[in-house]
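Not every chain of the complex is shown here; the ones you see sit where they belong.
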Amino acid sequence: MNGIAVRNIRRADAGAIGRLEQLGVATVHEAQGRTGLMQPYLRPVWRGARIAGSAITALIHPGDNWMIHVAVELLGPGDVLVVACSSENSDGAFGDLLATSLKARGAKGAVLDVGCRDAQELAAMQFPVWSRAISARGTVKASLGSVNLPVVCAGIRVAPGDVVVADDDGVVVVPRADAGKVAQAGAERESKEATNRAKLAAGALSLDLYDMRKALADKGLKYVDGPLD
Amino acid sequence: MNGIAVRNIRRADAGAIGRLEQLGVATVHEAQGRTGLMQPYLRPVWRGARIAGSAITALIHPGDNWMIHVAVELLGPGDVLVVACSSENSDGAFGDLLATSLKARGAKGAVLDVGCRDAQELAAMQFPVWSRAISARGTVKASLGSVNLPVVCAGIRVAPGDVVVADDDGVVVVPRADAGKVAQAGAERESKEATNRAKLAAGALSLDLYDMRKALADKGLKYVDGPLD
């Protein structure tokens, strides 16, 4: 619904958000049953960041970033700006001035289903942004969208206050109500993976570690000695 | 028109070119009324360069880089090679040998609406190239195109001697006759942005700085207190 900006939102528990940030995208995605991952065309503007925060959602229109300016006022410390667009667009709706504003308000980063500009400045500021394109093309301020209503961003529905986790593997969204539970499941997964990683590094095979040999044989896998040529 | 190479071209004022280089792509694009930006699929082969120079234009055909060799002779210090192709193609029409030649002649860089190869060597040489793909595929030398006739490269018309500005945000073209005027407008914009950046860093809101509140209300934006869930 265009023309609405919602001032206050509920956020997830800060401790859970912190734990999700440490886990990173791949682990969080697995921990919540392989859901919530945005499409992989969203890429970091610079590599190496890992963040988690509460979604402030904005819906904009192609070539028009007006509602991002509205969203800035409604962002607080620890938030992540999530920008959806009503149709596919790569214009640079976000650049170093908006990043300066977000940083001043304590935001953790931005996730844009449109383009981003000022790539060198954002890297220098170490302000993390994920976007579908890097494009210097500027945008107008002419059409109303919404702030803090649910949106679909890169294939995933995001409600305000959902937890957004992002790193070089992409962006995953955890519904606000599930943050604690997913953080817990992620920690368990991570601990199990650490054990397995050590075993694999020592030469163990995942075929044995995960007990796959029987299932493969049951499905009909045949080993042939070879070489065949 | 295929089969023509033009030996001498007019170039813009060197001072204006230098000022455009300092401004960078995003500012120059805004300063000339949001025109001239090549499509964002053109990406730097390595990140971190910022150049401006006079366009030497070449039109090639898919899988054939013959006219780039013709263009090299017609390039001089401060020039930027701009390569258009008669149809969509990602073959590696440009690599470290051509870059060596361009560097020897004082060229600032290359902008290719085709592929580029020798990515590691170009980064090591610090020779800046923007291309639509990185591909090792070599090209033949069989078909005539043109050098120093106007071309369309990544969606933008480029005439020989136009100023090409390129950085991590992409590539923008300033018509030769407009270089001084755009450099001036860009400097003014940059100075205004510096002031605004400081205010935003100190916590000012763009809603106030750019006086958007009344326009948003006039369009019908409604604030709702929330939370809605």
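Read from first to last, the chains carry the letters A and B; within each, the first residue is number 1.
Operating definition for what follows: a contact is a pair of C-beta atoms (placed from the backbone, for glycine too) under 8 Å apart; a residue touches a chain by one contact, two chains touch by 3 or more.
Predicted, not measured: the structure shown is a model, and the values here were computed from it.
Whole-complex copy count, one sequence throughout, 2 copies displayed: 6.
As a working rule, only the chains that are shown with their structure count from here on.
Subunit B has its Cα centroid 30 Å from the Cα centroid of subunit A. Interface residues of subunit B facing subunit A in the complex, by the touch rule stated above, are 24-26, 29-30, 34, 37, 40, 43, 47-48, 50, 167-170, 172, 193, 196-197, 200-203, 205-207, 210, 212, 215-216, 219-229. Within the complex formed with subunit B, the subunit A residues making contact are 3-10, 66, 69-70, 72-73, 90, 92, 95-98, 100-101, 103-105, 115, 117-120, 123, 133-138, 141, 143-144, 148-149, 159-161.
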